[in-house]
Structure formats: structure tokens, C-alpha cells
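Shown here: the complex without one of its protein chains, the others still in place.
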Amino acid sequence: MEIQITLNNRTIKSNIEPDCLLIDWVREHGCYSVKRGCETSNCGLCTVLLDGKPVLSCSMLAVRANGHNVQTLEGLQEEAKDFVEFIADQGADQCGFCNPGFVMNTISLLRENPNPTDDEIRAYLSGNLCRCSGYEGQLRGIRNYLNSKNK
Amino acid sequence: MITIKNYIRAGSLQEAYDLNQSRQNRVIGGMLWVKMANSNVNTAIDLSDLGLDTITETDSEFSIGAMVSLRQIELHEGLNKYTNYAIKKSVGDIVGVQFRNMATVGGSIFGRFGFSDVLTMFLTLDCDVELFKGGIISLEEFSKMERDNDILVRLIVKKTPGNFVYDSMRITKTDFPVIACGVSCVNNEYRFSVGARPAKAILLRDEEGILSNGISEDSISAISKWVAEHTPTQSNLRGSAQYRTHLIEVLIKRNLLKLRGEISGNSNNFE
Partner (left out) sequence: MEHKDYKSVGKAYRKKDSMQLLLGKPVYVDDITPDNALVVKILRSPHANAIVKNINTDIAKKIPGIVDIYTWEDVPKNRFAIAGQTYPEPSPYDRLILDRHVRFAGDAVAIIAAEEEKAALKALKLIKVEYEVLEPVLDFRTAKDNTVLVHPEDDWFAPCAVGGDPKRNLVASDTDVHGDIDAVMNDCDIVLERTYHTKAYQQAMMETFRTYTSLDRYGRLHVISSSQIVFHVRRILSHALNIPKSRIRVEKPRIGGGFGAKQTAVCEMYPAFVTLKTGRPAKIIYTREESQIAASPRHEMEITVKLGANNDGTIRALDLYTLSNSGAYGEHGPTTVGLSGHKSIPLYTGNLEAHRFSYDVVYTNHQAAGAYRGYGATQGIFAVESIVNELSEKLGMDPTAIRDKNMVREGMVMDAYYGEKANACALDKCMEHCKKIFDWDKKYPVRDMGNGKVRSAGVAMAMQGSSISNVDVGSAMIKLGENGTYNLTIGAADMGTGCDTILAQMAAECMECSLDDVSVFGADTDVSPYDSGSYASSTTYLTGKAVEMACDDLKKQICTIGAEMMDCDTEDVVFEGNKVSTADGKKSVSITDIAYKTQVNSKYTGIGVASHTSPVSPPPFMVGMVEIELDKYTGKVDIIDYMAVVDCGIPVNPALARIQAEGGIVQGIGHTLMENVTYNAEGKPIESSFMQYKIPTRLDMGSLKVEFENSYEPTGPFGAKSIGEIVINTPGPAIAHAIYRATGKWYRELPITPEKIAMDLIKDM
């Protein structure tokens, strides 16, 4: 099928199978930040923004994104950079495999709610699993970022 | 893994309905459950272009299109004001924000999944469903019907005066519920909805008039026991039938206590 998706501000025309999943399509188009951690929509690693909203690209047909705007971490490097330095300062990046999904969903959180409470952060990011960090360092990083911004 | 031969964005409900008459075709809703099935779909039917992704509020009702996401109802001011945030409470623990941005109300209701918090919650409301062929029927009736090839168009939630409380028990916070319980008092009628039994949610009423003399500690205990006794439960990975029956009594009781507080105007579900 012919589709046209705006991927990170670049409009791409593509011929795909109807059951091609968005995660596979964005990886085929060089967006290797998007990871697959499960097959059951549970891990959040594959999070991308569809028209600005975080969705699980592993559970979305690429054809459904036809005519829409898809953003991956490749397209949000600048927006991510300031905040992720604070995660790095905590050492909470660890293995890194869950980082892109976590960063994408955090970006979305902060766009929706620029000054979240700790509980709001936990709730919004609850669909992003991480096995290395124990989550606390990620929370400290986000908190430090917000504090630095609010100074 | 699922394979799909064709994908069609239906241009009309009639087209969607016609396509859905073949057993090899499938309405894909939010795609979440459909994707996990190990099946071969001939034509995936997408309802995205039919304008079913909005919530319309009037003085008397909410009209919730089948393609409205769980996240939309979670954040909808009007719905949450009307239910005192019971709606938000009912869907807020489902996997994560990304998942709830995709999962649709229609998919959850039409699937009549056992684990559905959405069905459990909406059964406590004065709610109808509109089916393309079947017309408008009550959600309660719909919930009892076998799955067929009709198309769910929208939910209609009437603003009948009422109070609503929802709670569920989950082993991890974003897991399927071990049990889900909604309690409401709509037009002075108490409704008890129990989901994740683990079979699909059922709705019970105070048939024996246990609460007819008002909700006191005693009558709350009695009705909680009654609901637990009258709700069939089974065992699965997340809990035994006995544990579920026990939880029903605990949660119905807690919900009723909360409802009582709410009616007297000093609590809400959004904590």
C-alpha cells in the first residue's frame, strides 16, 4: 500500500504491506532509537509521538499513520538534550535500551504538564519499564531538571 | 503474530458493516488486542475516518464515539465531573499513557473482555450503546449478548443524577485487575458492577432491598456480602475464585462507604 508519513519533519512516501507495524517502518527508515522490548504492549520501549501524542509503535499499523506526523527521538534531539543530561548525572541511563521510550514519554509529559509532582511523574511514566535503574534515579534526574529550570 | 492481507479505512458505517460480515475480516479498534492474537485477518477494517473519536456533551448526555481513546475519557472534564472522577480512576491504571492513547472505548466495550475496567465502569452508569444495525440498546443488555458482526458506533451516557465509585485490586499497579468493582447510585437505585471475575463484568442491583432503609454500616456489610455471594467467580493466574469472592465483598463495602461519603459531599475518587 502507498502511504505518506511525515517522519521527524521529513515527508516520506512508502509502499508497505498492510500488516507492517509502525516500529518496523520507522526502524527501516533509520530511526534505530525505537526499540522493541516485548510483544504485548507492556514495556513502552517503542514509544513514538503520533501527532504529538505518545503511542506504542509496536502496536500500531504503519498504514494507520498514513497522513500523520510521527516523531522519534532522532527528531527531538534538541528538546531531549537538556533534560537527559540530568538523567546522565544520576547514572540512571544504565543499559540504555529503555532510554529512548522513556525520554519520548517524558518529553510528552513535560509538554502536557511542565511542573508535575513526583506522583504525576510516576503515573505518567508507569508504562515505561526499566529493569536496571530501579526508577528512583530517573525520578531524581527529572526532579533536578525541573528544579534547575524553575530557578 | 497477526497477518493482515488488506487494510481498509471505511468511508461509511455501512461499508464497515458490510466488510465486517465476513468472518475473516476484523474491525481493528485500537489494534492492541487484535495485534496480540495469533491469527490471519483478510481485511482489517479501520473506523478512524468516521468521526467516531469525539466526546460530545449536551445538557442531558454524553455521546462517546467508539474510537474515543481511554486517555480521552480519562481526561474529559465533563465525564469526570459527572462521575466524580470515577472514570479517571477506572482507566488510570491501564498499562500506561501510551497504551491508553491507543486503546478505544469501543474496542474495550465491544470486546466485552473479562478484564475490562471500561465495561465494569460504564455498567454503573445509565448508559446505552448504539449499534449500526442493532440500534440503541442498554449497555447492560449489550454486555450479555454474544459477540456478533454488528458495528458499535457510540456510547450514550445519560446525565441521570447519581454518584459513582470505582476501585480495583491489582497485583502490580498497571496489571489487569484481579477484581474490579464499580458502585453507583443512579436515580436512587444502587448498582454493583463486578469485572475481572475473571469473566466479563456483570451488573447487580439491590434486589432484596437490603439498602432500602438507607446505607448504614450494617446494611453496607449485608449488601457487600450479598453481592459477593451472587457474583460468579473463577480462578486464573491472577487469583482463585475464593479470593475474588472475598475481594468483591471488601471492595463493594469500601466503595459503598465512599459513596456514602460522596453523597454527603465530602470525598471524590480522584486522590
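We call the chains A and B, going by the order they appear; numbering starts again at 1 in every chain.
One rule holds in what follows: contacts are C-beta pairs under 8 Å (C-beta built on N, C-alpha and C of every residue); 3 or more make two chains touch, one makes a residue touch a chain.
No experiment lies behind these values; they were computed from the predicted model shown.
Student: Among the chains you can see, which ones touch the chain that has been omitted?
Tutor: A, B
Student: For a quick check of understanding: of B:21, B:172, B:188 or B:264, which residue touches the chain that isn't displayed?
Tutor: The one listed residue touching the chain not shown is B:172.
Student: What residues on chain B make contact with the chain left out of this view?
Tutor: Residues of chain B in touch with the missing chain: 1, 3, 169, 171-176, 178, 237, 239-240, 242-243, 246-247, 250-251, 254.
Student: Need a quick check: the contact residues on chain A for the chain that isn't drawn.
Tutor: That gives, for chain A, the contact residues 28, 32-35, 37-40, 42-43, 45, 72-74, 77, 80-81, 84-85, 87-100, 103, 122-123, 125-139.
By our rule, only the chains that are shown with their structure count from here on.
Student: Roughly how far is chain A from chain B, going centre to centre by Cα mean, in whole Å?
Tutor: 29
Student: Using the touch definition up top, name the residues of chain B that touch chain A in the complex.
Tutor: 1-7, 28, 30-32, 35-36, 44, 46, 48, 71, 92, 95-99, 101-102, 173-174
Student: Name, in rising order, each residue of chain A that touches chain B in their complex.
Tutor: Touch list, chain A to chain B: 1, 17-19, 21, 39-42, 44, 47, 50, 53-56, 59-61, 63-64, 105, 108-109, 123-128.
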